[in-house]
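Inspection log for the structure reproduced underneath, given as structure tokens.
With one protein chain held back, the other chains of the complex are shown just where they sit.
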Amino acid sequence: MSETGGGAPQLELRGITKAYPGCLANDHIDLKIMPGEIHALLGENGAGKSTLVKIIYGVLAADEGDILWEGVPVTIPNPHGARKIGIGMVFQHFSLFEAMTVSENIALGLPGRQNMRSLEKQIIDVSKNYGLPLDPQRQVHTLSVGEKQRIEIVRCLLQNPKLLIMDEPTSVLTPQEAEKMFETLRRLATEGVSILYISHKLDEIRALCHKATILRGGKFINECDPTKETAKTLAEMMIGSSLRAPAHHKAVKGGDVRLKVRNLTVPATTEFGISLKDISFNVKSGEVFGIAGVAGNGQIELLSALSGETRSQAADAVTLDGEYIGWLSPNERRDLGLAFVPEDRLGHGSVPEMTLSENAFLSGYNRMKLISAGFINNISSARYATDIVRKFDVRTPGIFHTANSLSGGNLQKFIVGREILQKPDVIIVAHPTWGVDAGAAAFIHQTLIDLAEKGAAVLVISQDLDELFAISNRIAVISEGRLSAAKSLKEITVEEIGLLMGGTHGTGAPKEASHVA
Amino acid sequence: MSGFDWIVPVFLTVITAATPLVFAAIGELVSEKSGVLNLGVEGMMLVGAATGFIAVTVTGSYFLGVAAAAFAGAAMALLFGILTLSLMANQVATGLALTLFGVGLSALMGQDFVGVPVDALTKLNIPGLSDIPFLGPILFAQDALVYLSIIMVGVVGWFLYKTKAGLILRAVGDSHDAAHAIGYPVIAIRYLAVLFGGAMSGIGGAYLSLAYTPMWAENMTAGRGWIALALIVFATWKPGLVLLGAYMFGGITILQLHAQAAGLDVPSQFLSMLPYVATIVVLVLISKDQSRIRKHAPACIGRVFHPAA
Partner (left out) sequence: MWLKIEKRPEYSKGMVYATPLIALLLTVLSSIILFEVLGVNPMEALYQFFVAPLDSTYGFSELFVKATPLILCAIGLSVGFRANVWNIGAEGQLLMGAIFGSSLFIYYPETESVFLLPVMILMGAVGGAAWAAIPAVLKTRFNANEILTSLMLVYVAGLILSFLIHGSWRDPAGFNFPESQTFSDSADMPILIAGTRMHLGTLLALLAVLGTWIMMARTLIGFQVKVIGEAPRAGGYAGFSQKKIIWFSLLFSGALAGIAGISEVSGPIDQVVPVISPGYGFTAIIVAFLGRLHPAGIFFAGLLMALTYLGGETAQINLGLPLAVTGVFQGMVLFFLLASDVLIHYRFRWNFSTKAVS
């Protein structure tokens, strides 16, 4: 813990309030960050963290409350203003321009005009200094997620910030990459830079931060020293009720193989896409099979090869209950008992502007027999939708409201319910609880486990290791389009998965290590 | 005697046929680079053509005529901007509306001017140089707008790729969300780009009614606004290639005119189809390689921006 006492706080918020139609995103929030302090902003999705940092960074204006910078009240009209007084921000969804080079991207974040040649030199200097290797002339779309994050950090550092805001920075990194980033942050803190660190990952907050402010439902809950708390006490402050782990089912013994993937190879369809290389695994009746991996390593491509949105080259690359389905369309696969829940709920798993009734029809029309005599049977579609809403506790004023009027959690419950009510033999779910509140997440986890216990095979693709550890029987890791060998939950550790996520495929040192001098 | 006397006049007509396309396409290119697809080029050109023509007939000043045309094109573009940028209307539909509106409005404005003659824009004879055989008349005896069109291509290329403002404009077209997050005024930048596109289209239209065929007729652009849109795809959004493409199309237009005049034994209608068929062929050849288009096209083109947070 470095020097945090004495003098005025670097940043102080008093009674910040921001309302959106129908919700109070920030309700009189106080926050105090000292120079050189790494301060965690902890809360669930929807707790109001993003709104608060957008206010600090000048993207949003607060309805009420005061911002004090080095003890002096200020107004931060826009991000330019924020940067001018010394606030830098690294976004969760990077604010990068894919078609441009690293140095162009950095120039866009700096005020005034730059000489490109000298800017490139500065970039190289800073990146060497802080262990953030970057090639200024590379186009951004050719970089890995970790490298993209380095651009954002370097862009901030070039302006010598006094406060650096990091929004969920590790959600896209492997554990090893994250550890390296922590070193950079600790170094910055010793140089006197304050860091506001937004996260809902308890372990890393305990390892990294000096102070933590906890938000829940838009309200200030507590300020504490995270090193003196346990993960459990922090979680209780964050969620507000005691945690309940999903009731895990018994270990599966020798169920029948229901979904079998053998040497699945799919060339990339777009220039920036990932090609799948020789993927093999099988999922048995009664088990939950987890696929871990950092986003953008072939998950989307794998899901679309399994769902039939892209066809396989070989018919026997994908087998469902002994039948070759590699050449079949999504509909034909559905008829055979395959169900899928895509990652993107709005626009992929559902049509945003269509009603729940129509969205129920979308994937269910064949298996649920919603077409009679060539015409859509609106009555049975509505009945089916009502069934989903009732059995899966979807909170909506009615089935004739559009999909985009639902909250993320409720829409996910609707989609999962829609697929499960079709009584699938195999269900493939991508990121089942991404952006979903804790209650809905627990419900969805339990539902998937129950389905497996009834004899279905469940395949879960997720970035969230905690989730996979909570519900899976076996886990494999996808990296750069290759899948590692599956291991049962007892045989594998988080460290091992981390290495696999970094692309080491079981042996040798992590690839990133070679960059570090 | 020389058998190549026809070359110089043919070159000259190619240049005049290409110039309206250069103006319209280079303006629209800037708009598209900022992420806005304005399909109303045809309409803006027509209103520019009518306004320019009327202004010249009334005032006698070509400078005022061209300025009025630019202003009229920009005014049309402003209308488009209000709808698509401020009111978040669909860009494709609004562009179509702008063209349909422009056809009607220009016909209404120009109804009293059909058949009125004006003198074609005067050629600048650069003393000495324009007398050089062959190259002289082609390079040094054009009207001012021809030079302006080429200068504009250079200026746009320099602006987009050599200045910070150009970098910002391209950034807005690449990812409006990222640009907004960093703090650039996305909507304001797009307004400026769209207005520039409108002004250029207006001048392109005026070139038709004041230099190419010095007269006003309803619908006289005959699809050139749409060809300009296709040219940008052909040029994969690069200013230099826009110039090349425009001259190529100018060449095709003139080729068919000369073939008709030379009494080539092909029905004139089939020769007249050439520019349109060529547009289709070029589009097909370029679009075939999807990844190439995706690589060069501004990623946000045609997408509505609403700062959600």
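Things worth noting here:
In order of appearance the chains are A and B, and numbering begins at 1 in each one.
By our rule, a residue touches a chain if its C-beta (ideal position, glycine included) is under 8 Å from a C-beta of that chain, and two chains touch if they have at least 3 such contacts.
The structure displayed is predicted, hence computed values, not measured ones.
Looking at the complete complex, one finds that the omitted chain is in touch with A, B.
Within the complete assembly, A:344 is the residue of A:125, A:256, A:344 or A:466 that touches the hidden chain. The chain not shown here is touched by just one of B:7, B:58 or B:92, and that residue is B:92. Among A:135, A:223, A:309 or A:450, the one in contact with the hidden chain is A:309.
Taking the whole complex into account, chain A touches the unshown chain at residues 21-22, 61-64, 75, 77, 304, 307-309, 329-332, 334, 340, 342, 344, 347-354, 358, 361-363, 365, 371, 374-376, 378, 401-402, 404-405. Taking the complete complex into account, residues 39, 79, 82-83, 86-90, 92-94, 96-97, 100-105, 107-108, 111, 218, 222-223, 226, 229-230, 233, 267, 269-270, 272-273, 276-277, 279-280, 283-284, 287-288, 290, 293, 306, 308 of chain B touch the chain not shown.
We adopt the following convention: only the chains that are shown with their structure count from here on.
Chain centres here are Cα means. That of chain A falls 45 Å from that of chain B.
Against chain B, the residues of chain A that register as touching in their complex are 50-51, 54, 58-60, 78-80, 82-83, 91, 93-100, 104, 107-109, 112-114, 270-271. Put simply, chain B touches chain A in their complex at residues 164, 167-168, 170-171, 174-175, 177-184, 291, 294-295, 298-299, 309.
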